[in-house]
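A single protein chain has been removed from this complex, and every other one stays in its place.
Coming up: subunit A.
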Amino acid sequence: MSTEVIDVQGAAKSYRTPAGEFPALRGVDLSVAPGEFVAVTGRSGSGKSTLLNLLAGIDRPTSGRIRVAGTEVHTLPESRLSSWRGRNVGMVFQFFQLLPTLTVAENVMLPMDFCATRPPRERRPRAMELLDLVGIADHADKMPSALSGGQQQRAAIARALANDPPVLLADEPTGNLDSATTDVILSMFTARAAAGTAIVMVTHERDLSGWAHRQVHLADGRVVAEAAR
């Protein structure tokens, strides 16, 4: 039995476009172990976001197999995907995607609310614990718009960890941040990986050798290079 928390085999994905069939991924294999931090790099259109979407169950592969946290994601019906995702995958976006009408703490409590992973009275303390972990506990009751980009991304990471998922998927999480803040965010991912969470981060930045355990480079929908730290 595989110990990998993510196991992708021969994943291919094509899109129909007015110009015809466009292959975004062409038979990608990828395995990620618990506690491993993998950076997926590549140019725009290389297929890295498509790969992340397949891992999160946001998209379904045209062919191949996607196994995440012990579940064949591509076989799950749409009606079960959300709850599965809420419990097993934390997502971090480039533009943070905090809900603008909720405070930072409320944003972090939201996954617990939807998935009922903790009793109501424990949700706020858990949110505060996570915000403290990412260093913005003081801003818990502020609205997202009152925070800087870096602070918002920390809040987004805290939210992604709310249900303690085994997998964290990040789509260009530092793409909108300055270099100092980028370092802070990446160090958080490293720390989280050390705590046992598998992290897959999509980025167009090539040099992440100081942070990720492994770097997978995609081009034209194929893995063209793979390097371990």
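As a convention for this text, a contact is a pair of C-beta atoms (placed from the backbone, for glycine too) under 8 Å apart; a residue touches a chain by one contact, two chains touch by 3 or more; residues count from 1.
Here, contacts and distances are computed from a predicted model.
The chain that is not shown carries the UniProt protein name "ABC3 transporter permease C-terminal domain-containing protein", picked from "Protein translocase subunit SecD", "Molybdopterin oxidoreductase", "Cytochrome c oxidase assembly protein" or "ABC3 transporter permease C-terminal domain-containing protein".
One of A:65, A:124 or A:142 touches the chain omitted from the figure, and that residue is A:124.
Contact with the undisplayed chain is limited, among A:63, A:83 or A:148, to A:83.
Of the options A:11, A:24, A:38 or A:56, the residue whose C-beta touches the omitted chain is A:56. Counting the whole complex, the residues of subunit A in touch with the unshown chain are 53, 56-59, 78-79, 81-83, 85-87, 89, 91, 93, 95, 97, 99-102, 106-107, 109-111, 113-115, 120-121, 123-124, 159, 162-163.
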